[in-house]
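Missing here: one protein chain of the complex. Every other protein chain is in place.
All chains are identified by letter, namely A and B, in their written order; residue positions are counted from 1 within each chain.
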Amino acid sequence: MSSQVLWFVSRGSGLALLAGFSAVAVLGVAARLGSVPRGWSRLGLGELHRALALFCVAFLGLHVLTAVLDPYVTIGWAATLLPFASPYRTLAIGLGAVAVDLAGAVLITSLARRRLGYRAWRAVHWLAYLAWPAAFWHSVTAGTDLRIWWVALVVWGCALAVATACLARLLSWRRGPGRQRPEVPQPPAPRERAQL
Amino acid sequence: MSARLRVDFIACKGRGLCAEALPELITLDDWGFPIVSGQPVPSRLLPDARETVCACPLLALRLEYHSQLSQ
Partner (left out) sequence: MLSAVSPGLGARPSSVGVPGALPRLLPGGPASLKGHLARYGPLPRPGPGRENQTALIAEIDRAGLTGRGGAGFPTGRKLAAVAAGRAPVVIGNGTEGEPASAKDKVLMARSPHLVLDGAVLAAQMVGASRAVIVAHRDVRDILGQTAAERRRARLDRVGVTVRAAANRFVGGEASAVVRWVEHGVPAPTATPPRLSDRGLGGRPTLVQNVETLAHLALIARYGAPWFRSVGTPAEPGSMLVTVLGAVREPCVLEIAIGTPVGQVLDLAGGPAAPLQALLLGGYFGAWVDAAQAAGRPFSAAGLADLGAGTGAGLIAALPAGACGLAETARVIRYLAAQSAGQCGPCRFGLPAVASELERIAERRTADPDLLRRWLGQIDGRGGCAHPSGAVRLVRSALRVFGAELSQHAAGSCSGTARVLPVPPPGPR
């Protein structure tokens, strides 16, 4: 594998992963919002969140692999999991390792969810709120293509999407847990009163 | 062996994914919470029932197995 190809795949997969994980984050955050738009399936969104997350984690393997195997830069295997162990761009790669570690914890606990119980699973799942910013910051510092206009568009579009979702979630949480229950049948008008 | 669906109402938040996933056995009451019959799950629906149990984001749905004798 030539260094150019490896580097290309690494960068391309990185961008795709940012978009993918951002979609996962938006789907995950939106699942907690009070109401779902008409015609949208809560089940579908939930299953999509999981399927996409699994896919992204698998794809993440490719991103990490191509980065480490690239002979042009020295990153070293340790740096994939140990933050700040890379001689090349220590901070940037370190953030990536942090994101991998956190995402790994979320993945493992999610796969073992039934055995762990809801409370333990949920506690670890909160780490996702740290994993995404770490991944984003990694993209911005380790990525080399931000000056390309459409790359920048994707990157900042992802940030906007995730920020919007989080804001919506915060606002709906502040509005309080007293949810409006839709379609509670109202008693009929006097004319249509049921026979007693 | 028979399996019945049971809802942990303390964990349930009425998101309604279960009724979407298994409309043959689960309906929602007027407030969006699942109504599950106490009847055994037909064997042809057991795989769907297991997936529905996995699909609940709160882990509020359970499949309880009873040997025929103990019920």
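FYI, a contact is a pair of C-beta atoms (placed from the backbone, for glycine too) under 8 Å apart; a residue touches a chain by one contact, two chains touch by 3 or more.
Treat the numbers as computed from the prediction; the structure is a model and nothing was measured.
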Message: List every residue of chain B that touches the chain not included in the displayed model.
response: 7-14, 29-33, 35
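Throughout what follows, only the chains that are shown with their structure count from here on.
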Field: Partner chain B, residues of chain A touching it in the complex
entry: 31, 41-44, 46-47, 113-114, 117-118, 121, 181-185
Field: Residues of chain B defined as touching chain A within the complex
entry: 11, 15-17, 20-21, 30-32, 54-55, 57-59
